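Just one protein chain is left out here, and the rest sit where they should.
For subunit A:
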Amino acid sequence: MQQASRAAISHYLDGMRASDLLHPRPEGLYCPPGDFFIDPVRPVNRALITHGHSDHARSGHRSVLATQQTLDIMGLRYGEDFAGTTQAAILGEAMALNDVTVTFHPAGHVLGSAQIAVKHKGKRIVASGDYKRQKDATCAPFEPVQCDVFITEATFGLPVFRHPPDTEEIARLLRSAAQFPERSHLVGAYALGKAQRVMRLLRDAGYDKPIYIHGALAKLSEYYQSRQGIDLGQLEPATVDSGGKQDFTGAIVVGPPSAFADRWARRFPDPISCFASGWMRIRQRAKQGGVELPLIISDHADWDELTATIKETGAGEIWVTHGREEALVRWCELEGIAARPLHLVGYEDEGD
């Protein structure tokens, strides 16, 4: 495999190596001819940001180029002065940065998420950021982009990860809520994207009671509802002064997973802990975390989506980043596609 990756690196594209166009630096993925970084983990002069999750979108850059929604989300998280200057990228619209043409395409990961296509001297590399292919009513769907090099994430890059349809998972949650009407269901879901998707799925399944939310979700959910027109129905703060324990009887409560192991969770009657994540595919993960009702709902591509997407892009070379690189590289090898792991630092392996 060492041989293979070396072969890939030395693979010339019309006299220009792909790695001259984009390569890892300690700050993040760097484009020398365009002089910008993609999702840098340290403050830089010019940052292009794929989506608003905090390991990809950090504050303190001099200038930031991202979709309007990602810029809004960063503003909500870090305050309006999170960067020196900002510029909104319009999906599908090409922009020139020095000698390089840059285009943002929807990634289907969370609201505002984008892949970034970088084109220079006729060669195109697409950095996917994080992506998924399952339908999600809270963000624009992924669009495959033809390219020479596709940089794919591999969070769930093992054949064991196969996400079921999210509607089936929500049906299980509602079935459990009917089975245990005297208990409350606490759904752990990341504050940006997953939480709103879960709420929207509940609404689409016909659940019309108020959904109780942890304070960490309030601002973002409000943004989804009032500024993006994504209807999440009636949301109520899950605070004690809104009532006693009995008020949460039969309730569905959504909050960040960390809150459920904390004292915050004591206000709920005999809670059933649920966790919406692709990791919940593995029983031992659920068991270790004390999760009683795992909901396999992920904002990342599963194995079948990863492999199908690689084929769809038509890329002759695949760079695999954050996640389980080795299995995906092995799969590419079996398919006769050049592939190598791209070692980027600073991203959360656990991010889902």
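In this text, a contact is a pair of C-beta atoms (placed from the backbone, for glycine too) under 8 Å apart; a residue touches a chain by one contact, two chains touch by 3 or more; residues count from 1.
One rule holds in what follows: contacts and distances are computed from a predicted model.
Engineer: Since a chain is absent, check the UniProt entry for it and pick the matching name: "Carbohydrate ABC transporter substrate-binding protein (CUT1 family)", "DNA ligase (ATP)", "Probable dual-specificity RNA methyltransferase RlmN" or "Cation:proton antiporter".
Structural biologist: UniProt protein name of the non-displayed chain: "DNA ligase (ATP)".
Engineer: Check the options A:Ala94, A:Ala137, A:Ala218 or A:Ala261 and report the residue that touches the missing chain.
Structural biologist: A:Ala261
Engineer: Of A:His51, A:Lys132, A:His300 or A:Arg324, which one is in contact with the hidden chain?
Structural biologist: A:Arg324
Engineer: Which listed residue (A:Met74, A:Ile252, A:Val291 or A:Val320) would be found touching the missing chain in the intact complex?
Structural biologist: Going through A:Met74, A:Ile252, A:Val291 or A:Val320 one by one, A:Val291 is the residue touching the chain not shown.
Engineer: In the full complex, which bits of subunit A touch the chain not displayed? Write them out.
Structural biologist: On the subunit A side, contact with the omitted chain comes from 158-162, 164, 172, 176, 179-180, 260-266, 270-273, 281-284, 286-294, 304, 308, 324, 326-327, 330-331, 334.
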